[in-house]
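Only one protein chain is missing; all other protein chains are in place.
The block that comes next holds subunit A.
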Amino acid sequence: MNRGGSSPSAAANYLLCTNCRKVLRKDKRIRVSQPLTRGPSAFIPEKEVVQANTVDERTNFLVEEYSTSGRLDNITQVMSLHAQYLESFLRSQFYMLRMDGPLPLPHRHYIAIMAAARHQCSYLINMHVDEFLKTGGIAEWLNGLEYVPQRLKNLNEINKLLAHRPWLITKEHIQKLVKTGENNWSLPELVHAVVLLAHYHALASFVFGSGINPERDPEISNGFRLISVNNFCVCDLANDNNIENASLTGNSFGIVGSLSELEALMERMKRLQEEREDEEASQEEMTTRFEKETKESLFVVSGDTFHSFPHSDFEDDMIITSDVSRYIEDPGFGYEDFARRGEEHLPTFRAQDYTWENHGFSLVNRLYSDIGHLLDEKFRMVYNLTYNTMATHEDVDTTMLRRALFNYVHCMFGIRYDDYDYGEVNQLLERSLKVYIKTVTCYPERTTKRMYDSYWHQFKHSEKVHVNLLLMEARMQAELLYALRAITRYLT
């Protein structure tokens, strides 16, 4: 569609990686070429999404019904590849933003902004800055956290922990929020806020993971919008389809030709299915497998391109970060590997002892009625969503793969399922995919197109979006479980 040409202002839409920047410094005349795709996603060719869209009246219907902005935004467009899921997603999002709930509307959007800011997701921030003002929020608040009431500011701590290290949340944190005299949160309000925070952290993962482009026609700027930036460098996008280049596929699976890669995966799935019956791993082995998986995720380094440079290298250029940072405190606080915390045991979260179905649901629903049902439906939907296809193959039972993805995300947050053999993760998820998963769930802002492209070459984009949905929901559930467990402990 209307590409912006290579005007300097358009160039500002993308971050520059250090390499490009060096080149640019040397020679000011070089113009950065514009990325080719201007669809909803920087990763997915426009036609893939649009094709699916035109057919789908249902999506439009849903958008009309549940969208708060009243337009078909890029997230929705990309998600509409999975219309079934889209409905439960939009419905729950609409419910937490617009329907019956303890928090006033502008507060809800402000909380969304705070959550998105943890991951420097300017896309979501801009979106909610608009909505915040539209719902009658006080513009002054948008100047940063110092300008908001103490009560909202208090949420900052839990926002930070929830986003990066949810396992650190304790009942003391809850107590601090609930019992602070005049600035206290009532439990229903707190639950509402926690649901919003978790939702927007997870959504930020999706936005980065799917390379959602900034909305094309930002409404008249209100001065609070951040410069819409994609966190991908143009050079990264230009390397389109650079499969061979994928430096990350360096392990055992990497060398396998891309077509046989898919078959190999299916082969492994089949084998695992059969193996189950005869070979049973001993207990100790199961435990070590979990530990290995958590530990291994340590070495799955997510740093790619410029992000692996020490901060000081590009600090002066990171305008966005400073812009975003007004909504957060302690911007340096980030994900830290669950297994690393040297001092051995912060105990793993045993999934069976606090499940969403048994415990989380009851608590959420008790304090913030009906959201439980909507979230329940959404989790179920994403977990069970399947078209029984894998790339070109049809009639495949993908349960294992889905479960592996879901549990791997939980594993990175220290949630362990007794009845899951973490060896499966190793078998099913190749290294480049693990890198991608870890980046998307833990440091979404560092996702690059190269990572997105480097795994599952044969798979359709819609399948990769499906992966993103799984990651997003798994992450949201993990955050909710930790937060709700803390609230439960506070209550008992």
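Quick note on the criterion: contacts are C-beta pairs under 8 Å (C-beta built on N, C-alpha and C of every residue); 3 or more make two chains touch, one makes a residue touch a chain; residues count from 1.
By our rule, contacts and distances are computed from a predicted model.
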Among "Serine/threonine-protein phosphatase 2A 55 kDa regulatory subunit B", "F263 bisphosphatase", "GATOR2 complex protein WDR24" or "Ribosome production factor 2 homolog", the UniProt name of the subunit that does not appear here: "GATOR2 complex protein WDR24"
Touch criterion as defined above, residue of A:45, A:144, A:188 or A:331 at the omitted chain: A:188
From A:44, A:193, A:363 or A:405, residue that would touch the chain that is not displayed: A:363
Candidates A:65, A:172 or A:267 - the one touching the absent chain: A:65
Contact set of subunit A toward the excluded chain (per top definition): 64-66, 99-102, 182, 184, 186, 188-189, 276, 280, 283-284, 286-287, 350, 352-353, 357-359, 361-363, 366, 369, 373, 376, 418-419, 488, 491-492
